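For chain A:
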Amino acid sequence: MTDPKTPPLLQVEDLRVSFGAGAHETRAVDGIGLTVERGRTHGIVGESGSGKSMLSLAIMGLVPDSGRIASGRIRLGGRDLAGLPYREMQAIRGKRIAMIFQEPMTSLNPLYTIGRQLSEAIRAHDRRASAREIRNRAIELLRRVRIPSPERRVDDYPHQMSGGMRQRVMIAMALSCGPELLIADEPTTALDVTVQVQILDLLRELQDETGMAMIFITHDLGVVAAVADEVSVMYAGRVVETGTARNIFEDAQHPYTLGLLGSRPRLDRNLHRLPTIEGAVPPPFDLPPGCRFEPRCAFATPDCAAACPGLRPFGGNHLAACFRAPVKEIAR
Partner candidate 1 sequence: MSHHLLELENVTRQFQVSAGLSRGRGGAVVRAVDNVSLTLEKGETLGLVGESGCGKSTLARLALKLLDPDAGTIRYNGQDITDRSRSTMRPLRRRMQMIFQDPSASLNPRMTVGELIEEPLIVHEIGNRASRRARVSELLSLVGLSDYHASRQPHQFSGGQRQRIGIARALAVNPELIVCDEPVSALDVSIQAQIVNLMQDLQTGLGLSYLFIAHDLAVVKHIADRIAVMYLGKIMEIGPADRLFENPRHPYTRTLIASVLSPDGKRRQAAPATGDLPSPLAVPEGCRFHPRCPHATDLCRRLDPALQELGEGHQSACHHAASLPTIAPPEAKRQQPTPAERRMGLAIQARS
Partner candidate 2 sequence: MTAVTLRRITGLTLIAFVALAGIFAPWLSAFDPNASGYDILYPASAEHPFGTDDLGRDVFTRVLYGARISLVIGPAAALIVALIGIPIGLVAGYAHGRADQMIVQVIDLFIAIPAFVLALIVMAMIGASLPNLVFVLGLVMWPEMARLVRGQVKSVRERLYIEAADAIGCSRTRILARHIWPNIMHTIAAQLAITVSTAIFTAASLGFLGLGLPPPAADWGGMVQSGFDYLSLNPWLSIAPGCAVAMTVMGFYLLGRTID
C-alpha cells in the first residue's frame, strides 16, 4: 500500500447530497466516505437508486440545481472541493478531474468532426498552441486510445464511428489535459461485450502509462472484478461494504454484497436456481428506519429494524455496515 504519510489523492468524508427541503428532503447520497489512492482504481458498485451517479457528480461539482451538498468534505490532494465556487471548480474539472459517461454519443456534438472537438478540449487548457500543433496532439491522443489510422479518423464525424470507437474518443478527450483522477460512470454499459473488454483493457493500460487514479462506477460486479483495486458497494445512498477487490469478492460480509454476488448467473457454475434478493430498492423518500437493507435481508433480526448500522472493520481496510456480520448462524 502507499506510504501512510502522503495524503490520498481523493478523500471524501461524510458526504451528503440532498434534494428538497424540510419534510420533503431526500438524501441521494447519505454520509459517504471514500478514499482513492494515486494510480489505483476504486470501483463503486450499486443498482439504480443507490446514489452512485450522484456521488460522482458531487465530486465533479455537478450536482443538479435542484440539489445541494448538504455536508461533508471532498478533498483532492488536501484541498476541499465541496465549497468551491463554480469558476474554480471549472478549472479543476477537465484539468485535474475528468469524467467519461455511459453514452458517448450524447456527449459528442454530431455536427463537428472529432478532431475539432478534441482540439477544443486541448485549447481550453492551452491557449498558446498553434492550430497545427493542436491537430497533431489530437492525432496523438487518438493513437494513445488505440484508434487505428488516427490521421484519417481525426476528420470523422461521431456518427461515422462505432460505439466502442466513440467511447475511445471520449477517453481521449478526458485524457487531453492529463487528469490525476478519471471518473468513469458506467463507461461500458452501452457497449457490446466483446467491445467492453477492449475498453476495460484500454483503461487499465492508460492507467499504467499515466499513473492516474480512477473511480469506476458500475452495476456490474464482473466489470468491477476486471478493473478495480478497491471496491465500495452502495445501497440506498450509503456504502454498505468497502475493501480491496479480494475482500469483496472472496470474503464479502454484507448480506447485500452476498446477494449481488450470488444472484448473478455464472459460466463456471451450474445452478438449478439463482439465489435472489427479494423485493426492490426502497425509493429515497421512503427509507426504512433502521438498516436500509433490513426489509430484504435474509439475516435480519429485530435489532436491524431499530438502528442503522455503521461501518465496522473486518481486518485491514475491509469495512461492512451490518450488525450480523460475520454471518455464522441462520437467523430465525
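Everything below uses one rule, namely that contacts are C-beta pairs under 8 Å (C-beta built on N, C-alpha and C of every residue); 3 or more make two chains touch, one makes a residue touch a chain; residues count from 1.
On the choice of candidates, all candidates are chains of the complex that A comes from, given by their letters.
Note that the structure is a prediction, hence the values are computed from the model and not measured.
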Result, touching chain for chain A in the complex among 1 or 2:
1
Footprint of candidate 1 on chain A - complex, ascending
47-48, 162-165, 192-198, 200-201, 219-226, 245-246, 248-253, 255, 257-271, 273-278, 280-281, 298-299, 326-327, 329-331
